[in-house]
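With one protein chain withheld, the remaining protein chains of the complex are depicted in position.
Moving on, here comes chain A:
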Amino acid sequence: MTKSSWPLYEVFVRGKRGLNHVHVGSLHAPDDEMALRNARDLYTRRNEGVSIWVVKAEAITASSPDEKDPFFAPSGDKVYRHPTFYAIPEDVPHL
C-alpha cells in the first residue's frame, strides 16, 4: 500500500451543542472505517465532538468560484425571503 493510494476524506463534526455537522478539515485513510477513526484522532482531541461524518472528497460535487455570480448574486436583493416582515415568537429557537 503506497501513500498515494490512500484517498482523501472530508470530515464533518457535530459539536456537543451544535445542531448540525460542520466541515472541520480533511484527512487520508485507507478506507471508510479507518477514516472515521482517524477523524476521531485528528479532529476531536480537544473534546469538540459528539458525532462524526466522513465522506470521500471525490464524492463531493462542489460549486465553482466561476459560477459565483449566477449561483448566488440573484438572491442578493430578495430580502423578502427572510421572515423579517412578521413578529417572531421569542420561544422559537434555531430559526
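A few comments on the model shown:
Keep this in mind: a residue touches a chain if its C-beta (ideal position, glycine included) is under 8 Å from a C-beta of that chain, and two chains touch if they have at least 3 such contacts; residues count from 1.
By definition in this document, contacts and distances are computed from a predicted model.
For the chain that is left out, the UniProt protein name among "General L-amino acid transport system permease protein", "Ring-1,2-phenylacetyl-CoA epoxidase subunit PaaC", "Cobalamin-binding protein" or "Alpha-ketoacid dehydrogenase subunit beta" is "Ring-1,2-phenylacetyl-CoA epoxidase subunit PaaC". Residue-level contact of chain A with the missing chain is found at 1, 3, 6, 13-20, 22-24, 27-31, 33-34, 37-38, 41-42, 45-49.
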